[in-house]
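Following: one structure in structure tokens, then a few remarks.
Here the complex is missing a single protein chain, while all its other protein chains stay put.
Going by the order they are written in, the chains are A, B and C; count residues from 1 in each one.
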Amino acid sequence: MNAAIRAAVRTADSLNISVYGVWRGFQGLVEQDWRPLTSRNCANILQRGGTILNTARCEAWHLPAVRAKAAQDLRDAGVDALVVIGGDGSFTGAELLNREHGISCAGIPGTIDNDLPGTDRTLGFDTALNTAVQAIDRIRDTASAHERIFLVEVMGRSSGMIAVNTAIACGAEAVLYPESEAQGYDALVTQLKAGWQRGKRSSIVVVAEGDSTGGAYKISERLQSEYNLDLRVVVLGHIQRGGSPTALDRIWGSMWGAEAVKRLAAGETSFYLGSQHGELVTNPFSRIRDPKPNPPKELAALAGILAR
Amino acid sequence: MNAAIRAAVRTADSLNISVYGVWRGFQGLVEQDWRPLTSRNCANILQRGGTILNTARCEAWHLPAVRAKAAQDLRDAGVDALVVIGGDGSFTGAELLNREHGISCAGIPGTIDNDLPGTDRTLGFDTALNTAVQAIDRIRDTASAHERIFLVEVMGRSSGMIAVNTAIACGAEAVLYPESEAQGYDALVTQLKAGWQRGKRSSIVVVAEGDSTGGAYKISERLQSEYNLDLRVVVLGHIQRGGSPTALDRIWGSMWGAEAVKRLAAGETSFYLGSQHGELVTNPFSRIRDPKPNPPKELAALAGILAR
Amino acid sequence: MNAAIRAAVRTADSLNISVYGVWRGFQGLVEQDWRPLTSRNCANILQRGGTILNTARCEAWHLPAVRAKAAQDLRDAGVDALVVIGGDGSFTGAELLNREHGISCAGIPGTIDNDLPGTDRTLGFDTALNTAVQAIDRIRDTASAHERIFLVEVMGRSSGMIAVNTAIACGAEAVLYPESEAQGYDALVTQLKAGWQRGKRSSIVVVAEGDSTGGAYKISERLQSEYNLDLRVVVLGHIQRGGSPTALDRIWGSMWGAEAVKRLAAGETSFYLGSQHGELVTNPFSRIRDPKPNPPKELAALAGILAR
Partner (left out) sequence: MNAAIRAAVRTADSLNISVYGVWRGFQGLVEQDWRPLTSRNCANILQRGGTILNTARCEAWHLPAVRAKAAQDLRDAGVDALVVIGGDGSFTGAELLNREHGISCAGIPGTIDNDLPGTDRTLGFDTALNTAVQAIDRIRDTASAHERIFLVEVMGRSSGMIAVNTAIACGAEAVLYPESEAQGYDALVTQLKAGWQRGKRSSIVVVAEGDSTGGAYKISERLQSEYNLDLRVVVLGHIQRGGSPTALDRIWGSMWGAEAVKRLAAGETSFYLGSQHGELVTNPFSRIRDPKPNPPKELAALAGILAR
């Protein structure tokens, strides 16, 4: 996210537009926790994980009076436009602020799960994917040496995007994720048995946290009780977040941050950015209510073939 | 590349097709340096850099008689089709083998420079990009602490793809690359002076090895003699190659390796794979003679804006 | 461990001694699962995590008859000496084999917890420490951005070595570990409160898995119920194992592997290697029953001071 902040600030600077940084998202708008951000403030942040502006939930933003007060505060401070980095919650909040109070708003996709409609990538996804893959590479060393099965739970409450991509990239023997129909516990057992018969003595199974079988611990218990297997569970959890972003995340963060400011400066008032077929696109905020994208079925099928 | 090899072998295995691995490219075809590759041989190679099949130049492949002999050897061994991983040279060699002797050939883009027509990505590019960015992040620590200018030379003899993407991703103050017209020595001097006046005390300049000013050492000499600056040069060179591949390179390597075998098995005879607008595509080998893709101009312009 | 295997094989080779690799530890001795290892077999393994020889528990080794049979098998195969990489269990097994059957045995400290008597380092410890620190660096990004407390559980069933060193190296706000007396739940609460009053909005608490308070999840539940804090738990678990070893682990693995073979070749019959005050030393196997080393108290105290 710091790449997007830096790009927005410096692009604004190049257009002689002043920028305030708002700390802790909408909560910072409510509390007027903002201060000027200059090109100098953004030196040496591109390579840092997390966000210099911090982040927080803001229940109060659901109240129309709170939004009205924030809009008035922004106008009083001479603020014409807002750049919001986040997911569907943040974009809905921005949409309301724009529709009710006429503050121009631009959204930049900043959820790690890569499950937003209108864009085939989100900031942090590529970094999280690579972090998960590197962690599982290490787990693979242990799985091979001990001839064990590891169940590795990755992020994704309602999306298998991280799970399926991770599975392909780390050569997992199987993958379980929310949108999958064919898969599930029985298919997993079949796959593990087939691998065992082909001589596989160690396996990595990637499980999305939102999988309907109930997550890695439940699957492990069931497999252990039914088949007496030597299983281990690893929950990657917050280890997938943070860390210095990958090149791709920095490049798209930079492009979106710059584009958001250029479009707001050119008079656009309500949109969020995305990437479609590799091209930078914009979407109306309403698009955020479209169905979430699913991981490509071919990719999930491929994981099965490559695990032999 | 190992991701593509593994995917090709295991996909073939799933279709009951036998696979030979050919060591050291066309040279291995000439010397019949091949042996069976099984799904088991390809265990634990996905995460490794380089290629288990090694690689080599093969001057002899230019001779029609050598190709005819190789084609006969392949037929004698019962080989129907060949998967070639490489760049324009490899694809031209495969095209000849197919046209002259009817051996089915599929190409997988495997050059690090990402400068092949017909595809917007090549295996190794994302890995090389991230390696360069991580190296420059470290150089940035020293540049900041010592308040120095560093000229960092990255790969790219005829293409600025790596240079421009690296520059954006590491927040370089300037970038010089072959296809650029506006840029060059004078523009660089202007940019460095402007940065100095805005209070920048350290700078990173990314230079593609094929840049017309003559590479990082020549620029450094000229800057040092004309402006008496405290400059340092770093040539990344082979440090950008090798290393455990990124998730993206593993995923595309896997998809292309599998697709190459599926299409050959389905009767296609002469094509190379690519990615366009994020979708997997095929191209006729003749397309390799199209003009090389250039780095997007917007990206190079963006580097200048973000360096303030 | 691969560094030690490679060094042992190549040192033996330089002395014209043949080497067999035994797969899966004592289990492989029992099952005669061994085959020749040459200098060539050990190419390109130095940088790999895990062990090419795999590993396994071997309950049968407790039976004298099983050991007698294995000793006879070794003698029948012309084997004079054994190099064992492992911890107290492995060394006790080697001690028995030597005492009962006269097979010369050398031990190399290969437990990740760094809690063996007679050595101030063990193979894998430095790698595990750095892996834990890098993971917590990433968690720190999220902790800072969200202003949260994270409890991070690291390895160490009966030893705080990893916990205390990790805490210093990642700047943890507090550390809980088995040997600590002063520490514990109440001290933790005091420390977190003091930090909060000094303006700390995020904290990392490192917890050894063997800590008497019951591990990170129990502490989290108690803190959450008593203070209503926004806590997160991360269990690093097997993520700390595996991975390409650090320089230090490779260097000591190489030195110990070479030294084990040299000493066996020179006629020593029963010892394990170690490092004391930075020097390579040997210990009699009986020393393994000495008290385990504790993490230095000054280091644990330092963690408290530096967390302000």
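The definition used in the following text is that a residue touches a chain if its C-beta (ideal position, glycine included) is under 8 Å from a C-beta of that chain, and two chains touch if they have at least 3 such contacts.
Just so it is clear, the structure is predicted and the values come from calculations on it, not from any experiment.
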Partners of the unshown chain among those that are drawn: B, C
Omitted-chain contact residue, chosen from C:Ala169, C:Val189 or C:Ala265: C:Ala169
Sole residue of B:Arg99, B:Arg138 or B:His277 that reaches the chain not shown, by the stated touch rule: B:Arg138
Residue among B:Gly49, B:Gly89 or B:Pro178 touching the omitted chain: B:Gly49
Contact set of subunit C toward the excluded chain (per top definition): 6-7, 10-11, 13-14, 39-40, 44, 46-47, 120, 126, 129-130, 133-134, 137, 140, 144, 165-166, 168-171, 198-199, 244, 246-248, 250-251, 254-255, 258, 277-279, 299, 302, 305-306, 308
Touching residues on subunit B - with respect to the absent chain: 24, 48-51, 54-56, 131, 135, 137-142, 144-147, 150, 232, 234-239, 241-243
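We take it that only the chains that are shown with their structure count from here on.
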Chain located farthest away, centre of subunit C as origin (C-alpha): B
Chain whose Cα centroid lies nearest the overall Cα centroid: A
Centroid spacing, where centroids are CA-atom means, of subunit A and subunit B in whole angstrom: 28
Rounded Å distance, subunit A centre to subunit C centre (Cα mean): 35
Separation of subunit B from subunit C, taking each centre as the mean of its C-alpha atoms, in whole Å: 39
Subunit B, residues touching no fewer than two other chains: none
